[in-house]
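Each remark here refers to the structure printed beneath this line.
For this depiction, one protein chain was excluded, whereas all remaining protein chains were kept in their positions.
We call the chains A, B, C and D, going by the order they appear; numbering starts again at 1 in every chain.
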Amino acid sequence: MLEAAGLECVRQSRTLFTGLSFSLRGGELLRVAGANGSGKTSLLRIVCGLLSPTAGEVRWQGMGIQRLREEYSRQLLYVGHAAAVKDDLTAAENLSIACTLAGMPVAPPAVRQALEQYGLPPGEIPVRRLSQGQRRRAALARLLLSESLPLWLLDEPFAALDTAAAELTRALIEAHIARGATVVYATHQEVGIEAARIINLETAAA
Amino acid sequence: MLEAAGLECVRQSRTLFTGLSFSLRGGELLRVAGANGSGKTSLLRIVCGLLSPTAGEVRWQGMGIQRLREEYSRQLLYVGHAAAVKDDLTAAENLSIACTLAGMPVAPPAVRQALEQYGLPPGEIPVRRLSQGQRRRAALARLLLSESLPLWLLDEPFAALDTAAAELTRALIEAHIARGATVVYATHQEVGIEAARIINLETAAA
Amino acid sequence: MLAALRCIVYRDLLLALRRRSDVATALLFFIIVASLFPLGIGAEPNLLRSIAPGVIWVAALLSSMLSLGRLFAADYADGTLEQILLGAAPLGAVVAAKALAHWLVSGLPLVLIAPVLALQYDLALPLFWVLSLSLLIGTPVLSMIGAIGAALTLGLRGGGVLLSLLVLPLYVPVLIIGAGSVDMAAAGLAPDAQLLLLAAMLITAAAFAPWAVAAALRISIE
Amino acid sequence: MLAALRCIVYRDLLLALRRRSDVATALLFFIIVASLFPLGIGAEPNLLRSIAPGVIWVAALLSSMLSLGRLFAADYADGTLEQILLGAAPLGAVVAAKALAHWLVSGLPLVLIAPVLALQYDLALPLFWVLSLSLLIGTPVLSMIGAIGAALTLGLRGGGVLLSLLVLPLYVPVLIIGAGSVDMAAAGLAPDAQLLLLAAMLITAAAFAPWAVAAALRISIE
Partner (left out) sequence: MSTDSLKWLWYASPQTFYPLAGILARGCAVAAAVLAVIGLYIGFFVAPTDAQQGEAYRIIFIHVPAAWMSMFLYVVMAFWAAIGLAFNTRLSGMMATALAPTGALFTFVALWTGALWGKPTWGTWWVWDARLTSELILLFLYLGFMALQAAIDEPRRADRAGAVLAIVGVINIPIIYYSVEWWNTLHQGASVSLKSAPSMAATMFAGMIVMAAAFWMYSIAVTLVRVRCIILERE
């Protein structure tokens, strides 16, 4: 379903990786590993189409993602380094807006439930008054409402989370895989999901 | 040396902790633990004087830190959630400015060496062009130049670091303790430093 | 798709409501610029009357230029812009919705408040209409042109100046024609030609700007 | 301690150099405001000459107000402000150094460029000196007053408007006296009284503003 063919990424005239190819079917989990600055984030951004590779192509169900555009976007969930939440809105507002923009409007009770499940405090607290980890949880709560999407791309989903939240996130990823979807994630932390595939950028770049 | 007496912190009419007291001598390591939003960051900010507690007092060598002010600041190093680096400056400029502001100017070769030791790419790259982990490393490189300070306060020092960098940071903390200084840190990640003391805010708050 | 567009407008209005500064800064800035002049220049009614259309239009232009710097910057910094780019609706349409929200927040209030300022400068009553109408047609053009500049300079070194440098040449015709329409009316002539020209600009901008902005955003986010 | 203060000034200048926008935006903004007026108003030399001091002073005031919003905001957002508060030097002194750097970057260039603008408005040569002198004394006052407002509104919802509302009442006297001095000279009288008054304002501001700013910062950072 998701294929990468001969990807190359050059940043600041340094080649991060070249000739990187993989293909993932539904139900497969790919972990991107590598040291700081080895290009994990760059790779994920290329896969979701935010960054164009210097060479090579990403294909989704056989078609180049540059041509699919919104059609591809509608099928994926990307959670990046930045939490992508607005400081001045509450977690509930943020979540419901993010889902609507992604083309899957959800009802307030579902939003409330998702936030509750991720252990966020109830009430109308703007995100700027939340702790670092709570803010991250507010971003990750989208996972609970994106079960229908066949592709998840997660950049360091476990950063800043305490053990309970990390455990929940891990369970969600595993359940999604079991559901037959594809998940690509980058992480430094060992969280005990056994990924079917691992790309180590350190060795790939050498 | 460092004492906290009956600290209380209330945020948004929720009491995070109350009656929190501890005292640390040189060579002692304190780990602050607790779930997301339990008040770890708040406690560290109270200890370094950025936040005033609703009740109680922090004392350094027997004196209230509110009275000591700059004198206290000059003896501590605080590394917070935010990396406190300027996007438009290079890592070297950031580091040397941070040290000067803290009252300990350092020569360029020392700065260069510290950055090298933390594995940052050489050259005049502004921080905005660095990856998340590299930016964090640039902030932490201050540890290498702050060996003379008797108190380190570190808020999630291991977040976003890969294993090599986390290992280095752990070694620095241990060496600092061995040198007879005091270190307080908050972290979710188990990094295998055996802390002499642990404050778990979850139990403290209940 | 419509749901997503409505949602963008709703979100930006909600944010403006929460931060209020965005609405009010643009408006307040407009009022301040227009009101400081009598203070700085001294209040001779004839002098004031003759500079009024120019001052009010310049104030509108500056206020629009300033609020544009932030059109995408906040979304860029906290990562929401990435999510917007990865959204379900075509980017061009999303951008148009954002520009609309921006205009509602920072352009429309200017149009509504302009007659009050005109009063302050002792303009004749029929001119009020021309002034308001020219601003009503002209300010969305400014918003759309400005959005292109804002998208191109997103995250760049020296973004602020560059934005002005890019946007200003395209603003100047709007200013000249907009202020010209009021001057024309003040001279007792019909300002139709100028107003029609402004309308033509509006249509052109509405047709092309969203796609230019979308292209620029895709480039800037890399 | 002196090393730390020098370092603050150096850092802010370096940042301004890197982002250039900060220096140039304030300056370009000043030039643009002052140059757009002839476009909007129509270029009658007599009219222009009589509004010149007001226009130039208003432009300086606006440019100062706009650049102040960012005086502490960036440092606050990326955590460097915390580190500055935890620095070795007394906060009041650090704040004064920051205000100085800000003025060097965004006030001084205005003073230097003002004669060129005066030329554009065809002002008489002796007025150049009065204009420059009044700006030289007046703009640091604006910087210091503005710093208080910027510190108080740091991170607040609606910060932008609030800042303008807090700062403007204190700015207006500076504007009136500053522009008044040039008008006085244009009328052939000695502008000494106005200039002395400006200087008194400068001394007062220099004495009190840093401590007010320091207190405001400590409150805002909680």
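In this section, contacts are C-beta pairs under 8 Å (C-beta built on N, C-alpha and C of every residue); 3 or more make two chains touch, one makes a residue touch a chain.
In this text, all values refer to a predicted model and were calculated from it rather than measured experimentally.
In the complete assembly, the contact with the undisplayed chain comes from C:Ile148, out of C:Leu127, C:Ile148, C:Ala186 or C:Leu202. The chain not displayed touches subunit C at residues 148, 152-153, 156-159, 162, 165-166, 168-170, 172-173, 176, 204, 208, 212, 215-216, 219-220, 222.
Here is the rule we use: only the chains that are shown with their structure count from here on.
Averaged C-alpha coordinates give centres for subunit B and subunit C that are 45 Å from one another. In terms of their C-alpha centroids, the spacing between subunit A and subunit C amounts to 36 Å. Subunit C and subunit D, compared by their mean Cα positions, are separated by 25 Å. Residues of subunit A found to touch two or more other chains are 81, 88.
In subunit D, the positions touching at least two other chains are 18-19, 157. Contacts from subunit A toward subunit C in the complex involve residues 48-52, 69-70, 73-74, 76, 78, 80-89, 93, 97-98, 100-105, 126. Against subunit C, the residues of subunit D that register as touching in their complex are 18-22, 24-25, 28-29, 32-33, 36-37, 39-42, 47, 50-51, 53-55, 57-58, 61-62, 66, 157-162, 164-165, 168, 172, 175-176, 179, 183.
Interface of subunit C with subunit A (complex): residues 1, 3-4, 7-8, 10-11, 14-15, 18-19, 74, 77-80, 82-91, 221-222.
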